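Structure incoming, see below.
Every protein chain of the complex appears in place save one, which is left out.
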Amino acid sequence: MTDFPRIQDTPLSLDALLVGSERDDCGALAIFAGTVRNHHDGRPVTHLVYTAHAALADKMIRGIEQQIARQHGVPVCRVVHRIGALRIGESAILAVVRAPHRAEAFAALRALVDAVKHRVPIWKEEFYTDGTSAFVTGCCIAEDAEDTGAHPHHEHGHGHQHA
Amino acid sequence: MTDFPRIQDTPLSLDALLVGSERDDCGALAIFAGTVRNHHDGRPVTHLVYTAHAALADKMIRGIEQQIARQHGVPVCRVVHRIGALRIGESAILAVVRAPHRAEAFAALRALVDAVKHRVPIWKEEFYTDGTSAFVTGCCIAEDAEDTGAHPHHEHGHGHQHA
Amino acid sequence: MEVRVQCFGPARRLAGDEWLSVQLDEPATVADALAALASRGDEFAALLKQCAVALGDEIVRRTHPLKSGDVVALLPPVAGG
Partner (left out) sequence: MEVRVQCFGPARRLAGDEWLSVQLDEPATVADALAALASRGDEFAALLKQCAVALGDEIVRRTHPLKSGDVVALLPPVAGG
């Protein structure tokens, strides 16, 4: 059961993500859920809309799973990302790692989530209580871009804002 | 719902541990499950038996939750530990942290699990395929012990072995 | 020749449309398509400098050649999670 879609437009299920992931040789299961917060940089948020280049995002997430599994020597890495409109508290991303021991499980999980956030073609638009919205400025994923942004590996405030 | 028992003798439920933990101001949920492995130091393991000083362990886990929450500035830290006989794959410990951002969620989760493993009066006896068993040597929790062990903060092989 | 452009994220918002098209002299590269798109305005031009470009499910470099009928995806800086 590793052939589930990595980009999904319905609520994410941790149980579904864990199906068939059990490993008798693993003593550690580490899980991350990124949930929608009600604020960002001090502004109250009502909901988010995620969009993606679904075909490319799916392929890239699978590649990142394999890369992190190899680099960290962990047998199980899985990620799924939600798209569409999400309410406060809903999960935008779920990531799971199983490993023999917890140290490598934690390290792999962090790397997995960071890689998906920084490299996969997904965009987050925040909607505020005042009726405006803005795309969260993100990471340039072009190797040869003319302008990769000031802080390509951290969120840095808001992008193009619209009433 | 923070008054659940931290030491439980029936299978642990992540859903139960998460009940009432939702926070609109948190964007990160990090979870760790320590599951029973089928091997330890190269020896095949059939099952484990955990025992605890339940009253003291329950009190100490609550104290560790509060300490880590304060030190890491995270609003939600919860841990539950199983006792009794556990089969391969069953969860011995579940820990969850919710935080505004993932960096502090991961840091707090690691610290939480480490503290519970190193400081709470719980003992793990491993049973092997050859019919023998051994307590996993652990961490001395007496501040004024005459002998705190060579490696008090790491598991270091097997303790008193019995046929 | 004509190349179709699918805009994602803030590029779609700035373009005002998911789909654009550009007319290019042959031979043309991704860089030529981006240069043609830059005429749509300063803000869009600035965003183009930070965009990756994909053909199908492959990100391609700015030197990648384009042929008539190609569909390129315009991928602004990403922010998943």
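We just call them A, B and C in the order they show up, numbering each chain from 1.
We take it that a residue touches a chain if its C-beta (ideal position, glycine included) is under 8 Å from a C-beta of that chain, and two chains touch if they have at least 3 such contacts.
Everything numeric here is computed off the predicted structure, so don't read it as measured data.
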item: Displayed partners of the chain not shown (whole complex); value: B
item: Hidden-chain contact residue, picked from the options B:L14, B:I88 or B:V136; value: B:V136
item: Option touching the unshown chain, where B:P5, B:P44, B:G73 or B:G149 are the choices; value: B:G149
item: Residue of B:A16, B:A55 or B:A103 in touch with the missing chain, whole complex considered; value: B:A55
item: Residue numbers in chain B that touch the chain omitted from display; value: 34, 50-53, 55-57, 59, 81, 92-93, 113, 116-125, 135-149, 152, 155, 159-160, 162
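By definition in this document, only the chains that are shown with their structure count from here on.
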item: Distance between the centres, which are taken as Cα means, of chain C and chain B, whole angstrom; value: 51
item: Length of the line joining the C-alpha centres of chain A and chain C, rounded to whole Å; value: 24
item: Length of the line joining the C-alpha centres of chain A and chain B, rounded to whole Å; value: 27
